[in-house]
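In this view, the complex is presented without one of its protein chains, the others remaining in place.
Think of it as A, B and C in the order they're written, each chain with its own count starting at 1.
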Amino acid sequence: MISSKIVKNIKQLMGDSSGVLFIIGLFLLIAFIIMAIFAPYLAPYSPIKPSGASLLPPQSGHIMGTDNLGYDVFSRVIFGSRMAFSIAAIATSIAAAIGIPLGLIVGYIGGRLDSFVTMVMDSVYTFPGLILAIAIAAMLGQGMINISLSIAVVYIPTYYRVIRSQVATIKSELYVEGARAIGAKPPVILSKYVLPNVLPSTIVVLSMNIADAIMTEAGLSFLGLGIAPPTPDWGYDLSKGQQFILQNDWWLVVFPGLAIILIVLGFSMFSEGLNEYLNPNIGEKR
Amino acid sequence: MKLKTYILTRILLSIPMILIILTIVFFVLRVLPGNPVLAMLGPKAPPEIIHAMEHQMGLDKPIIVQYFIYLSHIAVGNFGTSTYTSLPVLQELVQKFPATFELTFYSMIIAVSIGIFFGSYAAYNFGKPADILARVYSIFVYSFPVFWFGIMLQLIFGVWLHWLPVSGRSSPFMIPNHIYTGIYSIDALLNGQFDIFVDAVRHLILPSVTLGVVISSIFVRMVRSNVLLALSSQYVIAARARGESERKILFKHALKNAMPPILTIMGLQFALLLAGAILTETTFSWPGIGNYLITRISYRDFPAIQGAIVFFAFFVAFISILVDIINAWIDPRIRY
Amino acid sequence: MLKTHKELKKGGVTLRKLFLLILSLMLVVTFGSKSFALSKKSYIIAGTTDKITSLDPAKAYEYFSDNILQNIMGGLVKYIPGTTKIIPDMAKSWKISKDGTVYTFKLKKNLKFSNGDPINAKVFAYSIKRVIRLKQNPAFLLADVVKDAEALNNNTLKITLKYSYAPFISILAFTISYPVDPKVYPANKVYSGTPVASGPYMVKKLVRGQEIELVRNPNYYGKKAKTPIILIKIYREANNLYMALLSGDIDLAYRTLLPQQLQQIQKNKKFKTYTGDSPFIREVVFNVKAKPFDNAKLRRALSYAVNRTQISKEIFKGQVTPLFTLIPAGMWGHKNVMPHYSIKKAKRMLKALGYSKAKPLSITLWYSPSHYGSTESDVALMIKNQLEKTGLVKCKVKYAEWATYVDYWTKGVMGMFLLGWYPDYFDPDDYMWPFLQTSASPGMGSFFSDKAIDKLLKKARSTSSIKKRTRLYYRAQRLMVKKAPYIPLFQGQQHVVAKPEIKGILMDPVQIFRYYLLSK
Partner (left out) sequence: MDTNIEIKNLSIEYRMRNGTVHAVRDADFSVDKKETLSIVGESGCGKSTTGHAILKLLPSNARATGSIIYNGKNILTMSNNEIRQIRGKHISIVFQDPMTSLDPIMRVKDHFFELIKAHDSKVNEQEMIEIASCALEASGVSAKRLNNYPFEFSGGMRQRVMIALAIALQPSVIVADEPTTSLDVVVQEQIMEVLKNLKRTKDMSIILITHDLGIVAEVADKVAVMYAGEIVEYADIYNLYKNPLHPYTQLLLKSVPNIKIGDMELHNIPGSLPDLKNIPQGCRFRDRCPMVKDICKKETPPIIDKDGRKVRCWLYG
């Protein structure tokens, strides 16, 4: 539904800045998604097998050079998109899968349960996410699933809060009251009346979260708590590359760094544009 | 409600939050693989010593008992003893804290100044190039990994240009004579040691700019939208209708009214600042709590890890109380 | 009404003034003078990535803590700088009984700790017994051999051994045997306060993970340290250390720049690089009790597949020397006995064991990511790639942080993992006994046991003639080749990078870095 709307209004979108943001973001994301899906076809070498001499600067055959073990940087950047998407997707979907139903149910039931769960969620929310993720990642150890889990825990409250506050308002609206009056059961009300109404803001939160999750993962990798080598991962490659930047082997830092910046840029532009498109409340009044 | 009563209530309200974080931290860390006692004593330690140490640390008790012992210890300020250095964790944390505080404080000042000036300027010039620049700035800078940005600054200003030091808090032997607060830049001024003040500030510039600039991206965006909201409100139009100048409208009405939500969000973002501080501290060898936490993680120094996280929790709680109090002070409606 | 307009302008001017003021302040701060409180000659700043655990000799058991102790304390005997020869230090002379179990030391007179407390035979007896009582990590060095230590009078110390033990005098040169002040170091607790010094320097300030400040010990009996103050800055990562070096924050960097950084800085005329052999060795450990590594043939096959030269060249830029036995080159008893790289042989042996392309050997190689520096993951990955090059091995790489790692190897969780060894005392015994002797090998995670080797090692310990001992160690090494419980990888080098004006840098074979010889 939303996508068809977008296509319809694409010309109009180009008319102002948030539309431009949205289009650039979308373009970046599509590029990265294509990169992740077709990684084996796009990458000239295996990302986990040495493909040449070590520390070759960018040249034909290795357009982004090679790292100290002779891995092709370009291939690792391409395959790294899979890791970025996987971790971001797993982390945000775990967070959403717990946060959204919890927010729906608790927000709908209300009362003491609501104030208790909200307090727990708020506590986690106000606590620095990376620090919590560091503690959990240190506990769980290496691996994609473990890292995703430790990132997911941090983002559960984000979904919970957005959903709960909306449910709290929606449930007192007329059409919900009406549905309740004619005897609709809570699950029906939640899925039929409440969920569709909270979905748009969830999508915005989701795409913002993915950007955040990618950054958090890079941070964990930088601190040595992320993905174990030789699995291609931008965060790991970046922190590894930093050991070489002072020798002017700049390509080891620039390309994975650029990949992180661009994908995060993509997601945040996309979500920013989407947000202003879905909630165009600010700006026109002045 | 008087301001005093308000502060008291606010402090009481933050107790559950701290308790919840304490609980989560405790149970998260208890599941860590790796025997902390073995890590402490080394592989060659005889079993009877290991058992004795486990007993001494209370690790042989049921976990729920350990939990309550832990809570009661924290309540009286006992954070345990580091298994790595055999020093009281609280003492170590108190020693490291001024460094973290100094870094976060100056970063916050940088982030807030950029945020307020750039954000309100952009809102004021809504839709114009300055506004577009602000939006591009906030989106771009937001996507910089903190450590990447830090390394770049180190390279440019430290290694290539030799303008600024790239690590640590001070040059050798350039430590204030008397330590009052542990914050070198302030202590140096209190002592009247201007050269030491300059040295401390030189060391502060790169790390606090790194952290400050990255965080400022969020502040610019937030200030912009809140000021925009305030600028579109009726009282701003009313003030304009009274012949008030645009500059005064921006600063006296829009910005001041946008301040409570901005402060609240800044308080929340403080958590992000602390997270960034960990990365900044490790990038710049800044001897603060973040550096401490990361080092101790590799040593599986339980009491230290636990202590550092608990300390962060207290810090966050303290800041959010502070923000609420400032809000109450700015906006009389909250107080009543 | 007009006034308002003017006021606005005035406001603009003050704002501009304020801006200029801030700008000029920033310039002052950026380019401001770096005035130092001390004359440049009076101190040297060193940088390192090492970390201090404990400065109590009874507990200190890793390179950096020991090295600091070697600069602030002394023992009965010491090495002549730059050699492996042992000479008296606090002892004037000593006698060894014929059966080799009783050592009697005559001490120098008027020895004092930095706080003025006397150092006498009682202090030595107290310190040795304290180490044994505290049962810390390195305690076994004394506890396994020392039966008793007693002060016969103020200046005479008698140490009785459980059995004749040739390397004992080397142990006395190690930090574990350094005397501590009984008034300060409690008898049954590890001391974590500021150390009381007996060496050229004393610790003035110690901030863990940040810096250590050493100043001259006024009560030191020997030659006074060349430079009054040594400041050692501690960095978290090689990158930070390298950057501090480049930006001139430190005078010298010792342990550990990354190989590529070292390679780079050797070309830099602003710095001087010193290189020397190190007694440090690295090896792959097999848990010989764990499947499939319980098969000696398989272990040998894998050791053929490891290309040490590639590791040395590509990861360490030639800054390490391939090693084919456990005893490092430069030490008597050393003999390169292990097979060299041959992928053909590796393939043949693996095929003989029944592995094929379709049914490869599936194993896991473990490493610890930060304990041996950030090159460690590269070493692990390169070995993985080399093993997989046979086409008959599928090797997974896993890591664990050091504390967990220690836990894992003592419990036998890991079948094949990377480890390193820095000697406690400079004797082949310290490279053979802990690795191969039945009672000691579990501490290394290998659980290796061989009666013939046990016998040889025991005999080598109690023999005093170096010639005879050399022959015994040759035999033990040859026996080891067949069982291949370890794949020795390489022997380290030590490197110091310093500004050219720093003098007195000595590359010592025992790798004692002597800060007290430095000057500028």
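Just so we're on the same page, contacts are C-beta pairs under 8 Å (C-beta built on N, C-alpha and C of every residue); 3 or more make two chains touch, one makes a residue touch a chain.
Treat the numbers as computed from the prediction; the structure is a model and nothing was measured.
The residue from B:L12, B:A75 or B:A241 that touches the chain not shown here is B:A241. One chain is missing from the display, and on subunit B it is touched by residues 126-127, 232-235, 237-246, 248, 252-253, 256-257, 330-333, 336.
Everything that follows uses one rule, which is that only the chains that are shown with their structure count from here on.
Viewed as a network of touching protein chains, the structure reduces to a complete graph with every chain in contact with every other.
Put simply, the chain closest to the centre of the protein, by Cα centroids, is B. Inter-chain spacing, taken between the CA centroids of subunit B and subunit C, is 36 Å. Chain centres here are Cα means. That of subunit A falls 43 Å from that of subunit C. If each chain is reduced to the centroid of its CA atoms, subunit A and subunit B end up 24 Å from each other.
Residue positions 138, 141, 224, 242, 245-246 of subunit A are each in touch with at least two other chains.
For subunit C, residues that reach two or more other chains under the stated contact definition are 239, 243, 246, 370, 400-401, 404. Chain contact summary for the complex, subunit C toward subunit B: residues 4, 8, 11, 28-38, 43, 45, 51, 53-54, 61, 135-137, 140, 190, 192, 207-211, 231, 233, 235-237, 239-240, 243-244, 246-249, 370-371, 400-404, 406-407, 409-410, 443. Subunit A meets subunit C in the complex at residues 49-50, 54-55, 68-70, 138, 141-142, 224, 228-230, 240, 242-247, 249. If you check the complex, the residues on subunit C that touch subunit A are 238-239, 242-243, 246, 258, 260-261, 263-264, 314-315, 369-370, 374, 377-378, 381-382, 384-385, 397-401, 404.
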